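Quick one: this structure, given as structure tokens, is what I'll be asking you about.
The other protein chains are all here in position, but one chain of the complex has been omitted.
On to chain A.
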Amino acid sequence: MAAGPAPPPGRPRAHMPHLTKMERVVVSMQDPDQGVKMRSQRLLVTVIPHAVTGSDVVQWLTQKFCISEEARRSPSHPSPEALHLGAVLVQHGYIYPLRDPRSLVLRPDETPYRFQTPYFWTSTLWPAAELDYAIYLAKKNIRKQGTLADYEKECYDRLHTKISHAWDLVLMQAREQLRAAKQRRKGDRLVIACQEQTYWLVNRPPPGAPSVLEQGPGRGFCAASRVHMTKSADFYKQEIEYCRRALGRTRVKSSVCLEAYLSFCGQRGPHDPLVSGCLPSNPWISDNDAYWVMNAPTVAAPTKLRVERWAFSFRELLEDPVGRAHFMDFLGKEFSGENLSFWEACEELRYGAQAQVPTLVDAVYQQFLAPGAARWVNIDSRTMERTLEGLRQPHRYVLDDAQLHIYMLMKKDSYPRFLKSDMYKGLLAEAGIPLETKKRVFPFSWRPRHSSPSPALLPTAVEPTAAGGPGGGDGVA
């Protein structure tokens, strides 16, 4: 909002680190030796000292931050990042244009700019008071009738109604300030007017321009947390307990961890569409959703990349519905399919509704754990004992131990055998690599983008469950 109430109280200056950093940049820009080249600028008849041109600012920023290779190659062409950084400094009012102070834009040419005085820095005065704004607008109005922009006229009228009781004070102050200003040199007067105008452009932006001061809903400041921290012995006891636990934990050497990233990224690189592209084409680029159709969750013929992924880790295999189905087939051949079913039932329990917990636990027990159960799973006796103990007070994590045991069994035993099996090798051989769709450059034709049915319309996703069949429901509007 341009006029009206001041922006909602944001965070104090300490919590706006970007302002402090901008100030540091601006200060180093004004360094007499290392800073931007300053010159005197002639504006009509007055000479303003310590002005800089937009292009000098951009060039200095490019050099100082070694921003991009492109800039080094062609110094005349401003690097977009340096331009952006300069624009941001101007937008926040740290640098202001001398000729057209109505818009805070950085032009990378001979346009003259000056550095804002610290008095008006965005972080120093906070928040800008309505009375001050009224005085400023009144001054502008008195000095030259009709120089107020439309939005400023609106604000002026609004403030007039709002603080009509103090309006005499406002006008008096305005006249006094104008009188004092007349006693200054023309150059100084111009500069001060520009500075003030910039300040108000930042604090009361015109409608449509983004307010750089807007922060979002207030957050709990660290100051508040500091008070919380010095409160009690309990806090320190918690810290001590945490540190003791942490000290007891085993850590892995950095070199091992970092190598793991390299191998992970290397392995997955060809599967990452943003890094390696995708076949037949990236739907977002070609407007063709063939890629999604080919890689739908349940598809008869998975692509080669997809089948390869099943060998990366057991989790990848289980997360892919097609992979999981094939694995289930494989286990069936080895007469250990109940392991996977048990694991799936446990997942359903863990992530299911709270109200379902007792029934699900019971169902799992009856089907998998009870002596003589139809699909009895082979768990070691200790885990079985613990689980049966826990079943007296069923909660959603009661089967965690058993689930982990079965998971590890499948991971260490069945999974490697699956990867070596003829079944998997056959799938890999069958799987195809989609052909790259030729990019149609000419003739240009606008390809209609196919819509797809919303998942909210389809029958509830079929997750193979042990207890009960797949969820039904037609859900068609």
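We adopt the following convention: a contact is a pair of C-beta atoms (placed from the backbone, for glycine too) under 8 Å apart; a residue touches a chain by one contact, two chains touch by 3 or more; residues count from 1.
Keep in mind that, in the parts below, contacts and distances are computed from a predicted model.
**Student:** I want to check something: the complex is missing a chain, and I'd like its UniProt protein name from "Guanine nucleotide-binding protein subunit beta-5", "DNA-directed RNA polymerase III subunit RPC6", "Mitochondrial import inner membrane translocase subunit TIM22" or "Tetraspanin".
**Tutor:** Choosing among "Guanine nucleotide-binding protein subunit beta-5", "DNA-directed RNA polymerase III subunit RPC6", "Mitochondrial import inner membrane translocase subunit TIM22" or "Tetraspanin", the correct UniProt name is "Guanine nucleotide-binding protein subunit beta-5".
**Student:** Touching the hidden chain in the complete assembly: which of A:Gly269, A:Pro358, A:Pro416 or A:Gly432 does that?
**Tutor:** Reading the full complex, the residue touching the unseen chain is A:Gly269.
**Student:** For a quick check of understanding: of A:Lys144, A:His165, A:Arg251 or A:Arg392, which residue touches the chain that isn't displayed?
**Tutor:** Only one listed residue reaches the unshown chain, and that is A:Arg251.
**Student:** With respect to the chain omitted from the figure, which of A:Ala180, A:Ala233 or A:Ala374 is a touching residue?
**Tutor:** A:Ala233
**Student:** Determine and list the chain A residues touching the chain excluded from the picture.
**Tutor:** On the chain A side, contact with the omitted chain comes from 15, 17-18, 21-22, 25, 61, 64-65, 67, 80-82, 84-85, 88, 210, 214, 216-217, 219-222, 224-225, 228-229, 233, 236-240, 242-244, 246-247, 249, 251-262, 264-269, 271-286, 289, 291-292, 295, 314-315, 347, 350-355, 397, 400, 404, 407, 411, 436-439, 449-452, 454-457, 460-461, 477.
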